[in-house]
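Got a structure for you, questions after.
Apart from one protein chain that is not included, each protein chain of the complex appears where it belongs.
Labels run A, B and C following the written order; every chain starts at residue 1.
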Amino acid sequence: MITAAVAGASGYAGAEIVRLLLAHPDIEVGALTASGNAGTRFGDLAPHLQPVADTVLQPTSAETLVGHDVVFLALPHGHSAAIAEALPPEVTIIDCGADFRLDDEQDWTHYYDTPFAGTWPYGLPELVRAGGDKHRTDLVGARRIAVPGCYPTAISLALAPGLAAGVIEPEDIVVVAASGSSGAGRSTKPHLIGAEVMGAMSPYGVGGGHRHTPEIERNFTRAAGRPASVSFTPTLAPMPRGILATTTARAADGVDAAAVRAAWERAYSDEPFVHLLPEGRWPHTGSVLGSNLVHVQVTLDERSGRVVAVAAEDNLTKGTAGAAVQSMNLALGLPETTGLPMTGVAP
Amino acid sequence: MITAAVAGASGYAGAEIVRLLLAHPDIEVGALTASGNAGTRFGDLAPHLQPVADTVLQPTSAETLVGHDVVFLALPHGHSAAIAEALPPEVTIIDCGADFRLDDEQDWTHYYDTPFAGTWPYGLPELVRAGGDKHRTDLVGARRIAVPGCYPTAISLALAPGLAAGVIEPEDIVVVAASGSSGAGRSTKPHLIGAEVMGAMSPYGVGGGHRHTPEIERNFTRAAGRPASVSFTPTLAPMPRGILATTTARAADGVDAAAVRAAWERAYSDEPFVHLLPEGRWPHTGSVLGSNLVHVQVTLDERSGRVVAVAAEDNLTKGTAGAAVQSMNLALGLPETTGLPMTGVAP
Amino acid sequence: MITAAVAGASGYAGAEIVRLLLAHPDIEVGALTASGNAGTRFGDLAPHLQPVADTVLQPTSAETLVGHDVVFLALPHGHSAAIAEALPPEVTIIDCGADFRLDDEQDWTHYYDTPFAGTWPYGLPELVRAGGDKHRTDLVGARRIAVPGCYPTAISLALAPGLAAGVIEPEDIVVVAASGSSGAGRSTKPHLIGAEVMGAMSPYGVGGGHRHTPEIERNFTRAAGRPASVSFTPTLAPMPRGILATTTARAADGVDAAAVRAAWERAYSDEPFVHLLPEGRWPHTGSVLGSNLVHVQVTLDERSGRVVAVAAEDNLTKGTAGAAVQSMNLALGLPETTGLPMTGVAP
Partner (left out) sequence: MITAAVAGASGYAGAEIVRLLLAHPDIEVGALTASGNAGTRFGDLAPHLQPVADTVLQPTSAETLVGHDVVFLALPHGHSAAIAEALPPEVTIIDCGADFRLDDEQDWTHYYDTPFAGTWPYGLPELVRAGGDKHRTDLVGARRIAVPGCYPTAISLALAPGLAAGVIEPEDIVVVAASGSSGAGRSTKPHLIGAEVMGAMSPYGVGGGHRHTPEIERNFTRAAGRPASVSFTPTLAPMPRGILATTTARAADGVDAAAVRAAWERAYSDEPFVHLLPEGRWPHTGSVLGSNLVHVQVTLDERSGRVVAVAAEDNLTKGTAGAAVQSMNLALGLPETTGLPMTGVAP
């Protein structure tokens, strides 16, 4: 049995990792750690995880995490590097934070305003790069993996096939995405309380201000093989979970609807978790709730000359914890789908 | 006292008109009509409108509508022309349907596939045209007015100031908007039942398929004074009311943030219902619930070279019934704000 | 013009009072005060109240409140007495807190654990007392009024007619009520954030622990003219506003359905804000959203021998701010319904 610890288990991302690990046939859940919640019975914070309700949260530190085969980090940004350095190199570390996602130090310091920690293999196996290679190849056997942000997962998977195939232009991509409020974590800010969130929508980080912007642009640049530019507007939607990403890019000259569809089919026909819906069907976040799936659809709008691709994911599952477990599977040489939910909880 | 009839009062738009008229100091509510629901006690369909709960719905026809000073039509498209022709020319008719909104017959037949009925003055007083003139001028004293679609209202108001001022380009505008499910009317389609809608988001009419697309493009073309093109993706959000429209357009060469803000301030500083929020504040649909207000904010994204403007409205109030009553006020020479809710019901 | 100040305007109750006063033809809104939010532009906290968005919140104190004809207090419990004592006796003070609601000092100290402040006339005009008299009589010309709790309003109005008429027993009343999350105020507790609240229900204060319990029992005792006992379970529902109160009591011996209905009809046939629905129609919180109405329905369950009465209200309007303004109207000799919303915002 492989043992795994989860640092930051009291947050939404950490608890979701625990949920998935409890259903994983090859993993034994070990230490669960937290900072402010250390010493608390886990069931008081995560009553949905009955099997480990009586586990007491330990403080997050290299001491409590060492001794496990796998360590998942679900910490605020800036906290992962010190922990990672203190753990032996043979431990598989899966970081759900932002610390090792970017490869441009300038982007990091502009958006995060802390020292740049470096770059780890990017835990989005299905994401295609220019030339057709996917990020999966970087993950097999890796001991350090950076899990993508929840928005970049849906957004990158939505549009990358067209960039890699050259059927859309990487300049002037426009993305508007809606996220359920768990995307903000267990934060008790005034604008996130139920009475404010329910029944209403609002944007935030408009104008390139959201920290996931450079990660999205980097992914598109990798897919296109030349610089991409993105206008990204995230919005807060009145639902607990789910991201719906609407992405558009200018169609390349002379591209028709068949060429567009072919590009997406080529990218995803063999992928277990990324599903291009039948023509005419559009993604619905409810259909992927609690699952590791991404539903994608694409069309060519002849009127405007833009390709529109839409992706739906569960921000906590495929958007975070599912990607983490999927990356772990690849890292450890397990079948990639092991233990991961293939069906959504709907309606 | 001015008397007003509402045709189609059993639908959401019609009932909202009744709600507003009940609070209007100069209007006496007369006949309420319906098709399938004729003969029903209104309170059984609209228990929130206590003061007219015991009114019995009459069948929709010129006979039941004639004799009122004002007639509001909230009917499925294709039904307004016959009614309008049968009513005397001095009756003020406010049509909340699509029938008289477009001025391009080809657009009409492409999107609606029925005979073109014509074009009436467009009931969006605050919408600017190239040159700076607003649609308000067409409405004063008019006897036939076409109320805009709910999406075009939010979307056009969001971006038109920049087009009229020349600070953004009319080509390659991208719009993604989220609407509460009342936007689909009182329809009992399987994908609109509560269990499907709650907790989830999905797009529809993607790729230029939504019937509001040509209306939006026409409004942008009028604002810019030259042809606009739009990629429009509507999405269904888990809330009863509200539209959040995220609109983006390429900034014109050499435009800076101050020029952008100045264009929007110029357009809306004197408008009672369209409010440009203070810098740094973004629209929230909950803040305009039940009101006739549109909240707008705009920014220049230097990274992508796009201007992003966001508008929030209540699709049933300012998006439909409020615009209808506001248009009526202008038509009748009443103060424009008479009887219209200036505050939202929040949280 | 009558001037009114609102203390605690940054909370949900306070802001709702401001919303109603802005629509009141006889009131001029004066000072808006807050404690922690003093100095803040009101529009940053309450963007739905555009007309006073630029008002700056003053600190809550007798100094900032004095000089107005009416002062509304929307403060945490324990804060009203000192303010009230420092204001002249001719000022009409409407307290939305709990401080002056109870008349049993022991109940107060048991549930609130602070010194007992006294008892003011109870601002629930429609609430019947044994003998048929209503609380309205206490409010005409009063200068100090205690606005009821949001739960007690719906619950007491639901069942009091049967108690006063003797058709139900006051012992062993059982009440289960669901409230939207604005009932908890603008509190940022972890269990109130959107991700926790949406899509889920939970009870709280079970077993008589909720502070509204003694107020409910007192109201029922007053209605019955002999001691009532109540099992009260409040639950948190995934909606921003609204209370649905399901109340049941044992039918008195020999009572039939006609006698039950007659009791409720007698109590409410002349009330402008409390509406007994037609037989077969049941209350829906959405129908009273934003209005000052309470919808009530009642039935006799022959199988169990219990009468079941259900009431729906908007917890912030009739449940708090609407009752405050209604009480003010009575206190000042204005028509009771002046300025109060008679229609809900639905759907």
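The rule we apply is simple: a contact is a pair of C-beta atoms (placed from the backbone, for glycine too) under 8 Å apart; a residue touches a chain by one contact, two chains touch by 3 or more.
If you're wondering where the values come from, they're calculated on a predicted model, not measured in any experiment.
Counting contacts over the entire complex, the absent chain touches A, B, C. Across B:P203, B:P238 or B:P341, the residue that sits in touch with the chain not pictured is B:P238. Screening B:S80, B:T153 or B:S182 for touch with the missing chain picks out B:S182. For the chain left out of this panel, the touching residue among A:A4, A:I17 or A:L49 is A:L49. For chain C, the residues touching the chain absent from view are 172, 174, 176, 178, 180, 195-196, 198-204, 206-208, 213, 229-233, 235, 237-242, 244, 246, 248, 250, 282-287, 289, 297, 299-306, 308, 310, 312, 347.
Panel shows chain A; residues 12, 15, 19, 22-23, 41, 43-44, 46-51, 182, 198-199, 240-241, 275, 277-278, 281, 284, 286-291, 293, 295, 342-347 of it touch the chain omitted from the view. Within the complete assembly, residues 12, 180-182, 184, 186-190, 192-199, 238-241 of chain B touch the chain that is not shown.
Keep this in mind: only the chains that are shown with their structure count from here on.
With rounding to the nearest 5, the Cα superposition of chain B on chain C corresponds to a rotation angle of 180 degrees. The innermost chain, defined by the distance from its C-alpha mean to the mean of all protein C-alpha atoms, is B. For the pair chain A and chain C, the fraction of shared interface numbers is greater than half, so the two copies use mostly the same residues to meet.
Averaged Cα coordinates give chain B a centre that lies 35 Å from the centre of chain C.
In terms of their C-alpha centroids, the spacing between chain A and chain C amounts to 45 Å. Shared interface positions of chain B, defined as residues touching 2 or more other chains, are 198-199, 240-241, 284, 286-287, 289, 347.
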